[in-house]
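Moving on to chain A:
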Amino acid sequence: MRRPRGRQRTAFPRKDQNPLKPNPVYFFGTCLIESFFPRAGEAAIRLIEREGVPVRFPAGQSCCGQPAYNSGYPDDARAVARQQLRAFPDDEAPIVVPSGSCAGMMKHHYPGLFAGEPDQALAERFAGRVVEWSEFMAARLGVELEDRGAPLKVTWHSSCHAMREMNVIAHSKGLIRQLSRVELVELARERECCGFGGTFAVKHPAISGALVTDKVDDIRATGAERVIAGDCGCLLNITGAIAHRGLPIRGQHLAEFIWERTHGS
Partner candidate 1 sequence: MGPEEFDRNVELALADAQLRRNFAFAMGSFIARRQAVFSDAAQTERLRGQGQALKRRVLSRLPELLEELEANCTRNGIQVHWAETPAVANRLVLDIIERHAATRVVKGKSMVSEEMHLNAFLEKHGVEVVETDLGEFIIQLNGETPSHIIVPAIHKNKQQIARIFHEKVPGAPYTEEVEELNAIARATLRRKFAEAGVGISGVNFAVAETGTLCLVENEGNGRMCTTLPPVHIAVMGLEKVVEKLADLPPLLRLLTGSATGQFITTYVNLISSPRRAGEKDGPTEVHLVILDNGRSRIYADPELRQTLQCVRCGTCLNHCPVYTRIGGHAYGFVPGADRQDPQPPGFRTGPGRRPHHGLEPLRRLRGGLPRQDPHHRAAAAPAQRGGVTGGRERRARPRQPPQPNGAAGLGRVAVSQHPPAGQPPAELAAGPHRQRAAPGGAPGALDPLPKGAPFRPHPAAPPGEGDRNQR
Partner candidate 2 sequence: MTETARDRILARLRSAPREEAPRPPEPAIGTAPELSGRIDQLTTRLEAMRAVVRRTTAALWLEALIALLRERGWSTLLYAPETPLGAAIENAWAQDGDGLPALVAYAEPIESFKERLFTVEAAITSTAGAVADTGALILRPDGREPRLMSLVPPVHVAVLQAQSIFATLEDAMRAGGWAADMPTNMVLVSGPSKTADIELTLAFGVHGPKELIVLIVE
């Protein structure tokens, strides 16, 4: 069995024997990880499995439905969302989502989206099982991370949905702070949107551009070599703007970053 461990503890039962841990969990991959940040998805899964929790990735999953939902097309959104309800077995296992945005859609908006529909009860059960990845790692698994990387200064970008809807930023930053050789420098205007906003960036590129310009300035002012985020929409936007300006700053999803720091790859 392939199980890289940061450290072994003998005083406690092996993590994979801990009866309190869920077994298994399902993983919702998200469109943007699928299309643009596959390593983040792989890292997120490996990190869960490293804790002794088997991960299942149901086939047939696609998009959470948020683009249609947020654009005012609840029927279309419902059709896409229903596909997710069907794709995941209707059991008790948590559905882990490496994105505050998609998790927020599924956790907080599915029940309303299916209100009065035949799938209402299913949607409510489904929503109750959704957990954002960093919260799952920190709060449910209680991971302990051992930093194997070289000293590094990073900053953290909070996505609007992870911060305001899922309220998981403390967990995300808590994971980073476990990394002993990583210095986390906060953004001056952490609470402000990066300008992505899903379809907003497509519909209003000029405003979106103004926002991300300011966000990149903020990131740059921290002196960090890397910007870490828990949502790939923001990352796509921010790293694109960074590349456009030719700045030597890397953007990474939290899971990929932690995998890299603790696995040594």
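Basically, contacts are C-beta pairs under 8 Å (C-beta built on N, C-alpha and C of every residue); 3 or more make two chains touch, one makes a residue touch a chain; residues count from 1.
Candidates were picked such that all candidates are chains of the complex that A comes from, given by their letters.
Just so it is clear, the model here is predicted, and its values are computed rather than measured.
K.L.:
Every candidate listed belongs to the same complex as chain A; state which one touches it: 1 or 2.
P.N.:
Considering all copies, chain A is touched by candidate 1.
K.L.:
Which part of chain A faces candidate 1 closely enough to touch in the complex?
P.N.:
1-2, 24, 26-27, 29, 31-35, 38, 41-42, 45, 49, 54-60, 62-63, 67-76, 78-80, 82-83, 85-87, 89, 108-109, 160, 164, 191-193, 195, 197-200, 202-204, 206-207, 210-211
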